[in-house]
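Complex shown without one protein chain; remaining protein chains in place.
Labels run A and B following the written order; every chain starts at residue 1.
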Amino acid sequence: MDFELTKEQKDIKQAAREFAEGEFDKDLAIKHDKEHSFPRSVWKKACELGFVGIHFPEEFGGQGLGVFENVLVVEEFCRKDSGFGTALALSDFASEIVMRHGSRDQKAKYLPAVSSGAMISAGCFTEPNHGSDITGMDTAAVKEKDGWSINGTKTFITNGTIADFYIVLCQTDQAAKPSYRGQSLIIVPKGASGLDAAEVGDKMGIRMTSTAEVSFSGVKVPLENLVGEEGKGFYHVLEFFDESRAEIASTAVGIAQGAFDRALEYSKQRQQFGQRLADFQATQHKLADMATWIEAARLLTYKAAWNFDQGRIDPKLTSMAKLYAGRTAVLVTDEAVQILGGYGYILENEVERYYRDAKITEIYEGTKEIQKNTIAGALIKKK
Amino acid sequence: MAKVFIVAEHRQGAIRDATYELVTLARELESKFALEPAAVVIGHGVRPFAEVLSRHVNETIMVENEALADFRYETYAAVLRDIIMKETPLVVLCPQSAFGMELFPRLSAETGRPCATDCVQVEMDGPSLVVVRSIYNGKINSRLAFASSGGYLITVRAGSYAPAAEADKAGTIRDYPCPAFGEPFKTEFLGYREAAAGTVDISQAPFLLSIGRGIKDTENIPKAEELAAKLGAVLSCSRPVVDKKWLGKERQVGTSGRTVKPKLYLAMGISGAFQHLAGIKGSGTFIAVNRDPKAPIFRAADYGVVEDMFKIMDALKEQIGT
Partner (left out) sequence: MEILVCVKKVPDTADAEVILRPDGKGIKEDDLAFGINEWDNYAVEEAIRIKEAHGGRVTVVTIGVSDSEDVLRRCLAMGADDAIMIDGGPFAGSDPYGIARGLRGIAAARAYDLVLAGAQAGDDGFGMVGPVLAGYLGWSHATLVTSVSVEDGKVAVTRELEGGLEERLRLALPAVLTVQTGINEPRYVSIMGIRKVRSKEIPVLDLAKVGLAAGSVGENANVLRRIALSVPPAGKEAEMIKGTPAEIARKILDIVRERGGVG
């Protein structure tokens, strides 16, 4: 048992913090948030410094580090700014599927491009009729002699309108029983004929990211665009969730910490009834709760990431981390707004944005209910 | 009687103001602790300076030599070493400036006399010297004594003592022989370089809106520019804003920037380091906005506001509109 970060991990955390402090400007954040735009220049700089794809193998443009190190970077980024942090954390979304299951050629083509800031990735699982339940997909890919032909619609796709390639979960065997045994993952490049993406519209939070409906109408891609094994797509996605949920949990921990920092500072300055807010026991108890939740969420998240890096898949643990961290982010940002009172409700004071950005962590990568299903499933089966 | 020497600082044909602040300090040491003040003027063509100083102190030691025309620590330290050895002053004072910072620590290493830099207060405690230094961004004062009592080298922060008014003493000027230098020199003076003249002259502005590191990012500069325009103020800043290249050097207020004398100085997000404050000594009304209630700038300002500068900036913009 050792709760100490290694020197290298501490350095990484510090470097991520310095970068975020230098680059994540509040007004730029507000501008991107209002305009619903992706922070392209900041993302490029983060890539050049090796923050994006830190967990990719060195051979493929990464830094050869683990999900744990990725989690440390993402947490620091989101702590400094929930919007920039989330947008940068998701810029390589689902690339891990290529990293874990892709062919050499696929890895060589996509991973260095993603880590160097030349490409943005997207993972397309959710469909209008299949959200929490992705055991059957309406998007179908038919194997023809010269390639796959894909038809269907995916929705809520992060990076949908800005991605350079899409990793699409398709039904490739309509007859498979159960249906998820007939699913496969296929890469569709940007610009493919029949591919279309449109933003889903204004959203509550994480407004620096694109969220789009992506439709495939007779999209043709070569056979070698299949990622991993045919018929194993569903399993590959579940395995991916095991690491991506740790990453989403770390966005939640960072968002919570960032909101907490601001609330703590404010409570030491604001005077009411002749004393600082921090001198009211009611505020003190709030702060104590918030700090305790954050610490617990962080420990769960670190353990989940560490466990994955040990080569172990433990969906129960990653679900616990994401469930608890997501809850923490929502509760803590809520209390942070509360501590700032009316000022907390105003855009200018940031915690409002943290509050809006927190909620998604209880929805995507599996809603909190789905996380509980996973946890409960593991508990009961093991009995 | 123990002596206190003032090393006069001059550049480009003029005695620098800080020298007169040292005169005040030396006088104070004279009246309170019976030290005898004297001035030391080193350079080439410095008789006029010696004459000025001889109106302030009983004795002015003048070292006149062509090799001393431009200041270099190498030659000046050699001269001072010689003077210190022969004249054995108890205290030697110099401004904490580019001149003093270059010269005194080096002189200390070469003579073995202890040096305390950047002092804001200097006094005697019995036979020993005690100084106060302002540290941790002006938030803490540190009182220092010295392990030895054989003589001290002290540099004094600008603004710590009021400059001495004109005086009319009939002090003597003593021509002091320039010691031989151990050539070849290791340093060579090549010349001065004036900072590129910018488009604005903040030193002439009657109203300055001045921003510091609190502005946080280059992205926020337009906000400050807009407010300045609305207020009818000229925008100026502290040094970090220039270091980060958010504004041009011509807008920097302070010892290494410009000295300004506006009727009104509105500072936002500036902590109040002495190098900054030294640049606004002659200003009229001084308002400071800083979210840290303990920021030293509140000890210099006439009016203080403890608030987020961005809130005040926005509120000002709105209020001007109405």
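Following the convention adopted for this analysis, a contact is a pair of C-beta atoms (placed from the backbone, for glycine too) under 8 Å apart; a residue touches a chain by one contact, two chains touch by 3 or more.
All figures in this text were calculated on a predicted structure; none of them were measured in a lab.
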| item | value |
| --- | --- |
| Where the unshown chain meets subunit B, residue by residue | 11, 16, 72-74, 97-99, 101-102, 105-110, 114-118, 130, 133-148, 186-195, 206-207, 213, 230-233, 239-240, 242-245, 249-250, 252, 255-259, 263-264, 266, 271, 284-285, 287-288, 292, 294, 296, 298-307, 311-312, 314-316, 318-320 |
| For subunit A, residues in touch with the removed chain | 7-8, 10-12, 14-15, 18-19, 22, 45, 48-51, 54, 63-65 |
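The rule is short, and it goes like this: only the chains that are shown with their structure count from here on.
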| item | value |
| --- | --- |
| Contact set on subunit B toward subunit A in their complex | 216-217, 219-220, 223, 291, 306, 310-311, 314 |
| Complex contacts: residues of subunit A adjacent to subunit B | 25-28, 269, 348 |
